[in-house]
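These notes concern the structure reproduced below.
For this depiction, one protein chain was excluded, whereas all remaining protein chains were kept in their positions.
Note that the chains are named A and B in the order they appear, and that numbering of residues resets to 1 at the start of each chain.
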Amino acid sequence: MNDVAVLGGGMTLFRRRLKETGKELSFQAAKMALEEAGIDNSDIDMVVMGSAPCAFDGIHMKGENLLDGAGAKDKPYVRVFNGGGTGVFAPIAGWWHVASGVADMVMVVCEEKMGGCYPHPQTAFQTIWDPILDRPLTPNLVWLFAMEMNRYMTKHNIKKEDIARVAVKNKKNAVGHPCAQLPDEKITVDDVLNSEMMAWPVNRLDISPPSDGASALIFCNEKKARQFTDDPVLVDGVGWNIASSMWTNRDLYFPQYVANAARMAYKMAGIRNPRKEIDFAEPYDPFTYKELHHMEGLLLCDKGEAPILTREGVTERDGDMPICPSGGLLGVGNPIAATMGQKICELYWQLAGKAGKRQIPGDPQVGVGQAWGDIMQMGTVMVLRR
Amino acid sequence: MTFLEKQTNPLDPVHYRGNLQVDNLYTSGAAGDRFFKHLMENDTFLASECKECGTVFFPPRLYCEDCFVEIPEENWFEVPAAGTVRLFTRAKLNTYGEKLEEPKIIALIDIEDTDGAHLGVIKSDEPDKDFMGKKVEAVLRPKKDREGTIKDILYFQVL
Partner (left out) sequence: MTEEKIQGHPKYAPGTHVSSKDIREKKVTYTWWEVEAQYAYSVGPANSRFLKELKKGNIVARKCKPCGRVIVPPRMFCEHCYGPTDEWVYLQDTGQVETFSRSYLDPDANRIEDPILVGVVSIDGASPKHGFMHYFGEMDPEDLHIGMKVKAVWKPEEERTGSIRDIKYFKPLEGGDE
C-alpha cells in the first residue's frame, strides 16, 4: 500500500443560500485546493465527488451534474455517498485511489446545496425513513436526534448546560474562519439554553444550520509529494463502519459504529492509546451533543466523560485536547458532504501550521476527523499525521 | 437462503402507498444570473470565451471545464439569439405516453458565433419537413413578461 500525502485544501463560503450553482461552487473550492497545492487540474489523475441526498440539490444523480465543476471531465470519476458520513468518507475514497496505486494524484470535491429545498430541507429528510413503519408517523430529523440526545443525557445524568457549552465553544472557534456562517464571539451558555425549544431537549442553538457550500482536498502519492514539500502531512489511518438500520432495536446512548470505525483507523495508524497519541480532533458536530457522543465514540475519553472535559476547558483550542478548532458544523455551517472542509481540510491546515487565527498552539502532530450519517448508524474516521 | 414463509393470500397487504414531494428553488448561478438578466432586457444571448483555449461557451459559464480557469466578465459578449439545427426529432407522445395533437419538434441548435448549443422547440407551418442544418431564430416572450428563466425563450422559427 502506498503512503498518501495531503497537498492542499479549499472551501467556499458557507451560507443558508448561495447564488452559485453546485457546479460553480465545486469549481471554486477545487480551484483553491489546486492553488494551494501549486498544481494544475491536468496534474490530477482521478476525481472523487462526495455529495449527500440528491433531493437537497433537486438534481437526481447529481454526481453527473457536478463533474465538470469538479474538474473531472474525461477522467476516472466516482461519486460516493453515505449521508452525513460522506464528508469523511469521500476523502477515504480519495485515499484508497492513491494507496492502491491506481492513481498518483487525486482530487476530492464535496458539494451540497440545501438552500433550494422547500418548504425546508427537513421535507426531503422525511423520505429517508422506512416508508411503511416510520414515515406514517411523519418523523423529522430533529425528533430523531432529540430522542438520541435524551437517551445519552439520561444514561449518564448529563446536564443541558454542559452540552450547551459545545455550541458556545464552536461558535467562538468559528470567529477565525473566513467561510463561517454562524460565528459568535459573545454567545453564552444561557443564550443556548434560552433559545427556542425545537424538540425537547434540543434548543435552536443546539443545531447547526442547513447550508450551501463546497470543499476540496488533494491527495498525492507520498513519494511524489516530496517534490512539493519536505514535511508532508500524511493519511495515517482510515476506518468506516455501519450499524443496523433497525434503530429502534438498539440502545442509542453510545455510537458503537463510530468506535468500530475508530479502532480500524487507529490500528492502521499504529495508535494504541488515542487519548495520549492524538493531539486534537474534529468529531462531527451537527448537534451539540453529537460532538460529545463522538468524542466518546472516538475513544478520546470514557463514556459519559466528554461533557466533563468540555466543562473543564480541556476541549478549548488552547486546552489539552482541542475539539473542533475549525468552529465545526455549529459555527461554520452544515452543507452535509462539504463539511469535509471542517473535518479533514482543517486537520491538514492545523498539522501544516497553516490555520492562521485558528491555529492550535503547541505544534500538533496527529489529528483525527470523523463524520456520522444515515439513520444514526454510519461512522467514518480519518487520522492525519505530520 | 430462502424465506420460510410466503405471501399466499392476495388480500393480505402487498403495497403501501407513499410519495416524495419536495419543491426546489434553483438559483441560476453566477453565470446563469448574468445570462438571464441580460435576456430580460435584450433580444440577444450572451456567451463567454475562455482565452486559454478559445472555446466560446453557450450557455455562458463561469469557468472553462478544460483549462479549469475562471472566465472573467470582460470575456463575455453578445451573440445573436439564432443558430443552426444540428439534430431534431418529432415527438408524437407526451411525457405520459399520450398522443399529442400536433407533433412537437425538439431540436439541438448550434448557437451562432459560439461552440455551444441549446435544446429548444421549433414551431413551423410545415412540421413534417426536414429541419437539419436550417437557420433558426429565437422567439422571445414580450419584454414585460420575461422572468429570467429559460422559458423566456418561447420557441425557434425557421428563417
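Throughout what follows, a contact is a pair of C-beta atoms (placed from the backbone, for glycine too) under 8 Å apart; a residue touches a chain by one contact, two chains touch by 3 or more.
Quick caveat: nothing in here was measured; it's all calculated off a predicted structure.
J.: When the whole complex is taken into account, which chains on show are touched by the absent chain?
T.: A, B
J.: Among the options A:Pro136, A:Gly270, A:Gly313 or A:Gly362, which residue touches the chain absent from this view?
T.: Checking the options A:Pro136, A:Gly270, A:Gly313 or A:Gly362, the one contacting the hidden chain is A:Pro136.
J.: Using the document's definition of touch, tell me which of A:Gly69, A:Gly213 or A:Gly239 contacts the absent chain.
T.: A:Gly213
J.: Which residue, A:Met11, A:Ala259, A:Leu298 or A:Val368, contacts the hidden chain when the whole complex is considered?
T.: A:Met11
J.: By the contact criterion defined above, which parts of chain B meet the unshown chain? Give residue numbers in ascending order.
T.: Interface residues of chain B facing the absent chain: 1-7, 12-28, 30, 32-33, 36-37, 40, 147-150.
J.: For review purposes, identify every residue of chain A that touches the missing chain, sorted by number.
T.: Touch with the absent chain occurs at residues 9-20, 25, 28-29, 32, 36, 55, 58, 115, 119-120, 122-123, 126, 131-134, 136-140, 142-143, 146-148, 150-151, 154, 176, 178-179, 196-202, 212-213, 244, 246, 248-252, 341, 345, 349, 354-359.
Here is the rule we use: only the chains that are shown with their structure count from here on.
J.: What's the distance between the Cα centroids of chain A and chain B, rounded to whole Å?
T.: 36
J.: Quick check on the complex: what are the chain B residues that touch chain A?
T.: 16, 18, 20-33, 62-63, 65-66, 68, 70
J.: Touching residues of chain A toward chain B in the complex: what are they?
T.: Touch residues, chain A against chain B: 17-21, 23-24, 27, 30-31, 34, 40-42, 55, 57-58, 68-69, 71, 73, 115-119, 123-124, 127, 131-132, 135.
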